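Reading through the structure tokens given below for one structure.
A single protein chain has been removed from this complex, and every other one stays in its place.
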Amino acid sequence: MKNIKWKHYINYILVGIVTLIFTILAFCGALERSLQVNLEQIAIAMMLAVSLSLVVGFLGELSIGHAGFMCVGAYLGGKISSILVPILGNGLLALAASLLVGGLCAGICGFIIGLPALRLKGDYLAITTLAFGEIVRVLFLNSSSESFGGALGLPTPRFDRKYLFIICFLMVLLTLFVVQNLIRSKHGRAITAIRDNEIAARATGINVTKYKLVGFIVAAIFAGFAGVLFSYTQPNVSSITFNYNYSIEMLVIVVLGGMGNLTGSLIAAAAVTLINSFLQAKLPGDLAVLKDLLYALILIVVVVYSNSPALKNFRDKYNLRNLFAKFSKNKHDSDDSTRWDVVPTKIKMDAILSTDIVVNDPQADKADKPKGDK
Amino acid sequence: MELLITFVNGLSLGGIYAMIALGYTMVYGIAKMLNFAHGDVIMVGGYMILLFLPINPIVAIIAAIIFCTVVGIVIEKVAYKPLRGASPLAVLITAIGVSYLLQSVAQIAFGSASRFVVIANLGTLKIGSLAIGYSTIITLICSMIVMIGLNLFVKFSKTGRAMIAVSEDKGAAQLMGINVNNIIMITFAIGSALAALASLFFLLKAPSITPTFGALPGIKAFTAAVIGGIGSIPGAMVGGLLLGVIECFAQSVPAIAPYTDAIEFSILIIILLVKPTGLLGKKRREKV
Partner (left out) sequence: MKLSTKLFALVLSIVMILGVFSLTSCNADNPAKDNEKIKIGLTGPLTGGASIYGIAVKNAAKLAVDEINKAGGLDGILFELEMLDDKHDATTVENLYAELYEGGMQVSLGTVTTAPGLNYKSFANEDNVFFITPSATGDAIPEFANGYQMCFADSNQGTAAAKFFNENYQGKKIGVFYKTDDEYSVGIYNNFKKTLDASFGDISATTASFNGDASTFDSQIQILKDCDVVFMPIYYTPASQFMTQANGVENSIKVYYGCDGFDGIDAIEGFDIATVPQEVSYLSHFNSTATEGPAADFIAKYNDAYDEEKEPLNQFGAAAYDCVYAIFEALKVAKANGKDVAANTSASDLCEILKEVFNSDSFEFRGITGKTEGNEKSHITWSADGTVQKEAIKYIVKEANS
């Protein structure tokens, strides 16, 4: 038993348990509608966050066009399902077919957007992904009413509401399975190597082109899946939904969860979705204005608190991990080597080989180090 | 003839974009961050003009510039400074948070209805069959003056050269006795003042304002800054003017007008594929 590394499986267990409990509740007919709706949204947000995390956290490329892939999935998957449902009935077969088509088309888009990623870096790539997302949105917005409904949106069939969230969570498990296995394989190590130093990675014989494309394609496919599921939750898919604000919301989740930390992404996806829907539903009437204010304040405070180099000592003193450690006998948590999700490859090549003088903020360097280096 | 009018309109719209893009590009060059809240500073400037307009248009403009400068500095001190040295993504997310914050505060203070802000009615210039609004011409001239002035300021003044030094290498600049924090603050102040000016010219062109008024010019100006090469001041000007002209021409053809945004972004992607750091951006050398 000792050899089983809990940490490798914690994500599956987390999601699995949640799915199981709510499935049982749903079959007893004891699940509230609003909770069910939230669960669907959480599952979709989780899929988006995990797939975006692959690009942003592990491949190290800033993408603010993730909603574009989702848009492709939602429209094409929704179109296929609206064609198939009258023929095959509103069952798993139609769902599987639309997932396949939606994911495939999104994957092709991922390939297309991956191509400029070979040439562009950093913020230039970020705006390219944003541009891609907006182009996709505008094209669907101006499509003819026979093809994709144009500005009026595409009416899509809805799956049996009672069981849709179970399918959504099963898809989260699939996403986790693929992304985690990719990251833990030699391919994953190649991907993180590219993130840490592209030139060094190239020098060691890693095929940078291939791995960048793989990263983008896999992320796009799962965003496409999320889009298809989204089209199943909505009676009407409208391209206005997938604007850059939506992409940014996904990015917020990934950053709040901790870059390259999938468990964090999952938890942040659930938390942000719940906070949003709570503020939306519980602040009616005149209080509605306060909702955006609260969301903005929460966002600023959380990010400043958890990232500020000046607050690092304070954080270390009062963080969750240390609080747990205080209560347990085994204070020395030396198991970091098995933490696959924080890949300890961040070697500061620049710092070793160049002569940058960092005098401005001595703590900056420490803050940048991933936890695995401790 | 109509093409000429469209071209001039495009240049004037581009001038506004360029002014906003300058704010983006200067902050990026020096603080290495994408200030997503920059568009909302324009909105703040617009509401200040609205607030002080009953007194006197000149007072309103000055008040807007001062207030925006203060807002820019406060944002920098409260939201961005604590994160100096943290990951650029964290700063990006905070900027988004600040953007939401400014919008919701504006909505609470002024309501979400669109408000008309007529600063002045300037009339039209007529040369033969050509008719161009004076506001267009003034915008064009003023934006040129501002851009050239800013370029000279950065190239020749002591503060400007300190800005270049900081953007090149913070550590070395500090060693040379430059107060890096002050320079960053000044950069934010200049960027915000330019945003206030941009809001003035925007309102001369289209006299109405809402709490989300800054989002669209913000994202357009960001695009312009990247087309020109983010971090480069002449680049922001070129990018802004180019984007304005493209936008006006695309919108003047009914068949492709609905695709204007897609066309702009496609051109952005094409330019970046040919020149990966924008038209006038510096080539970055990779250190190994």
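By letter and in written order, the chains are A and B; residue numbering begins at 1 in each of them.
One rule holds for everything that comes next: contacts are C-beta pairs under 8 Å (C-beta built on N, C-alpha and C of every residue); 3 or more make two chains touch, one makes a residue touch a chain.
A quick note: this is a predicted structure, and the numbers were derived from the prediction, not measured.
J.: Among the chains included here, which ones are touched by the excluded chain in the whole complex?
T.: Taken over the complete structure, the missing chain's partners among displayed chains are A, B.
J.: Using the touch definition up top, pick the residue from B:Ile58, B:Val78, B:Ala131 or B:Ile270 that touches the left-out chain.
T.: Per the contact definition at the top, the residue touching the missing chain is B:Ala131.
J.: Given that one chain is not shown, which residue among B:Asp40, B:Glu76 or B:Asp261 touches it?
T.: B:Asp261
J.: Looking at the full complex, which residue from A:Pro116, A:Gly133 or A:Gly153 touches the chain that isn't shown here?
T.: A:Gly153
J.: Spell out, residue by residue, where the missing chain touches chain B.
T.: Where chain B meets the chain not shown: residues 2, 5-6, 9, 13, 104, 107, 110-118, 122-124, 126, 131, 133, 135-136, 202, 205-208, 210, 212-213, 215-216, 247-252, 254-255, 257-258, 260-261.
J.: May I ask you to list the residues on chain A that touch the chain which is not drawn?
T.: Interface with the chain not displayed, on the chain A side: 6-7, 10, 13-14, 17-18, 21-22, 25, 28-38, 41, 141-142, 145, 150-153, 155, 158, 161, 233-236, 238, 240-241, 277, 280-281, 283-285, 288-289, 291-292, 321, 324-325, 328, 330, 333, 335.
Just so it is clear, only the chains that are shown with their structure count from here on.
J.: Roughly how many whole angstrom separate the Cα centroids of chain A and chain B?
T.: 31
J.: Quick check: in the complex, which residue numbers of chain B touch chain A?
T.: The contact residues of chain B facing chain A are 28, 34, 79, 82-87, 89-90, 92-94, 96-101, 103-105, 107-108, 169-172, 174-175, 180, 219, 222-223, 226, 230, 258-259, 261-262, 265-266, 268-269, 272-273, 276-278, 284, 286-288.
J.: Give the list of chain A residues in touch with chain B in this complex.
T.: Those in contact with chain B are residues 56, 62, 116, 119-121, 123-124, 126-128, 130-132, 134-135, 138-139, 141-142, 197-200, 203, 244, 248, 251-252, 255-256, 259, 289-290, 292-293, 295-297, 299-300, 303-304, 306-311, 349-350, 353-354, 356-361, 363-364, 367-368.
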